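The complex appears here minus one protein chain, its other protein chains still in place.
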Amino acid sequence: MGDNHWTSAITEIGPNVIRLRGYPVEELMGNIGFAEAIYLALQGDLPDAATGKLLNAIFVSSIDHGTSPPSVLTTLTVASTGAPLGSAVAAGILAISKFHGGAIEDCMKTLGHGIEHARHKNSPFADSAQTIVDAFKAKGTRISGFGHRLHTKDPRTTRLLAMCDELGKSADGVKMARSFEEVFAKTGKPLPLNVDGAIAAVLVDLGIAPGMANAFFMIARLPGLVAHAHEEKTRYKPMRVVDPKDTGYDGPPLRHLKG
Amino acid sequence: MGDNHWTSAITEIGPNVIRLRGYPVEELMGNIGFAEAIYLALQGDLPDAATGKLLNAIFVSSIDHGTSPPSVLTTLTVASTGAPLGSAVAAGILAISKFHGGAIEDCMKTLGHGIEHARHKNSPFADSAQTIVDAFKAKGTRISGFGHRLHTKDPRTTRLLAMCDELGKSADGVKMARSFEEVFAKTGKPLPLNVDGAIAAVLVDLGIAPGMANAFFMIARLPGLVAHAHEEKTRYKPMRVVDPKDTGYDGPPLRHLKG
Amino acid sequence: MGDNHWTSAITEIGPNVIRLRGYPVEELMGNIGFAEAIYLALQGDLPDAATGKLLNAIFVSSIDHGTSPPSVLTTLTVASTGAPLGSAVAAGILAISKFHGGAIEDCMKTLGHGIEHARHKNSPFADSAQTIVDAFKAKGTRISGFGHRLHTKDPRTTRLLAMCDELGKSADGVKMARSFEEVFAKTGKPLPLNVDGAIAAVLVDLGIAPGMANAFFMIARLPGLVAHAHEEKTRYKPMRVVDPKDTGYDGPPLRHLKG
Partner (left out) sequence: MGDNHWTSAITEIGPNVIRLRGYPVEELMGNIGFAEAIYLALQGDLPDAATGKLLNAIFVSSIDHGTSPPSVLTTLTVASTGAPLGSAVAAGILAISKFHGGAIEDCMKTLGHGIEHARHKNSPFADSAQTIVDAFKAKGTRISGFGHRLHTKDPRTTRLLAMCDELGKSADGVKMARSFEEVFAKTGKPLPLNVDGAIAAVLVDLGIAPGMANAFFMIARLPGLVAHAHEEKTRYKPMRVVDPKDTGYDGPPLRHLKG
């Protein structure tokens, strides 16, 4: 062992041995799903069943949002130059940053701040939410995770919070998010919790660190970027102008899961 | 609609409407897993149950392989400079290319070539495998998907093929892969099917196009890259020398899933 | 020295020693320009004075082309998400590939093919150019480096070839490029040499390998990408829609170098 010896706690590798966080990978295959394995890789332990269900729901909810997000426009623009699919999606991932995807982390921090405030002051969540909203207003900045350009009642938000309640996982994060929503509702200019805010609330209650939020979003969104890069390469001519406004949907019409 | 009008068949977006390939996303949440949603996004339709299980197994099998792959070394080196996590994993994705991850696509093409050869010549798979092996030998190139530097009997391969058999999904792809293995076995210098080859065989039988193979690998591996970037940033000092050889594992010891 | 010992012939480093291709860097500073140092780094030796002048002209000619190239749109889209400047320009570089910037390499190969054909057949360049144009036509593909969407008489082309002539560097590459132009002119549908074709011709005559052409273009264009990323970050609000069509120029009006 030299001066630069270092270790990793993620995967043990040896001849015919691959163990993720201690579990033989061949034992995980067929017994846990991809979402559960992602949690194991990132958090170091297997999620409980309810957490696994919520993670799957979060990943599914964020897999794609059509052609308007900057990560998709970036991926399409790079794909249209004839670059390999990997270059196109890597460029798209570079667009997932402060203002695109970053709202989850910001909202997690605000929720965490509110929860700490309530604990420290021994005050009701509603009062702490009000204090924080007032502080943001005074600074003239808006709170990430509330309000949406397009979706006034985001179906993903409703579904995710309902699942979190049903699965018995809603705790301080979800409670504080709802307290914020109530504070906004009282102003006459309601700002409903958006999908970033809902994911933030659930991730807080699952014990995920805010610094990992962007990573969860990247993992969720990569398949969407791949789908767009593939569509660009198979459907359009190279070097077309990717117009972010003059676009529409022409896939399958509304359909529902069977049984 | 202007001259540059274009459409996408992936996701329909409207006020309070997000439909992936026609399915309302809130209906998918809680009812299908992440792996199934990935298949839906990429392939356009939901997988059947057996396909869903195999996809989960493929993603789980490929989520990480310790610190030696170039994508991980790239991610660690970039992360150690203080770059954001997204930059570190985007750089890692750029390392997934021809010689890293690319074996799956190459092997899928070879298997497809063998299957076509057998059909066209109306000959047994074993004969077509022999013909192709001879052609590769004549060119002095090796066939991707067979043999491994470290794993002589890769536990992921065994498990994935067993699952594919049990789930009734093994077809020409798996059959042709085994034919190649038999050809190699006869040479006295056996080259066992490696995990890339096993994934290639299963993806052929699931009807995935070879051009998507690298994308499946990137999707599978991104969580591993995130875990390594996070470990680098939380555990090591910036600008350390990331020595690819002087490294070890210090995570949890061998453990097993509970009942 | 271990099993993985390796060497590099680019820069020698020791305590208080930095030597680029053998030259002490402090001796190069102030005595050669950046373009000459680029040539030294890439080609291994210093360029002669005429080559240095042509390289500077090539780099200057390609430093920027406004807001329409996909590399710029990519850089702007990533910059608008709040990503660091380095992420924005790295994404832009990923857009410089086969169809964006790649024409220089393609044209260099075609010119090289023409030159070899003429040598091999001992035929005039005009005949070889005609043969190659006919072959491309038969395949239904167009020859990179000729014709432009916007510029019918690209001022960069005229200037670069005039400089190359004046500096006594025009040789087979430029001669063959002009032979192609003459072949096209005879068809009644003239395709003038564009800037990619002119750079290709000059790079052939400077003895640069076609595989380095894209690299020269990336080096030339990076400052332009930086300028656009900086403008995006200092002038526009995050997450704006970067409309590739609805854009104009509002910088300094036409001005000229002083005497």
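Letters A, B and C name the chains as they come in the text, with residue numbers starting at 1 for each one.
Assume a contact is a pair of C-beta atoms (placed from the backbone, for glycine too) under 8 Å apart; a residue touches a chain by one contact, two chains touch by 3 or more.
On a predicted model such as this, the values are computed, not experimentally measured, just so you know.
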>> For a quick check of understanding: of B:Ile18, B:Leu42, B:Ala88 or B:Leu222, which residue touches the chain that isn't displayed?
In response: B:Ala88
> Since one chain has been left out of the picture, which residues of chain A touch it in the full complex?
Replying inline: 2, 4, 83-84, 86-87, 90, 94, 245
> For chain B, which residues reach the chain that was dropped from this view?
Replying inline: 70-71, 73-74, 77-78, 80-84, 87-88, 90-91, 94-100, 102, 238-239, 241-245
> Which chain C residues touch the hidden chain?
Replying inline: 1-2, 4-35, 37-38, 41-42, 44, 46, 53, 55-57, 59-61, 63-68, 84-87, 89-91, 93-94, 96-97, 150-156, 158-160, 163, 211-212, 214-215, 218-220, 222-224, 226-231, 236, 240-243, 246-257
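Methods note: only the chains that are shown with their structure count from here on.
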> Residue numbers at the chain A-chain B interface: does the shared fraction exceed half, giving same, or fall under half, giving different?
Replying inline: same
>> Using Cα averages as centroids, what's the distance between chain A and chain C in whole Å?
In response: 40
> From the C-alpha centre of chain B to that of chain C, how far is it in Å?
Replying inline: 37
> What residues in chain C touch two or more of the other chains?
Replying inline: 83-84, 87, 90, 94, 245
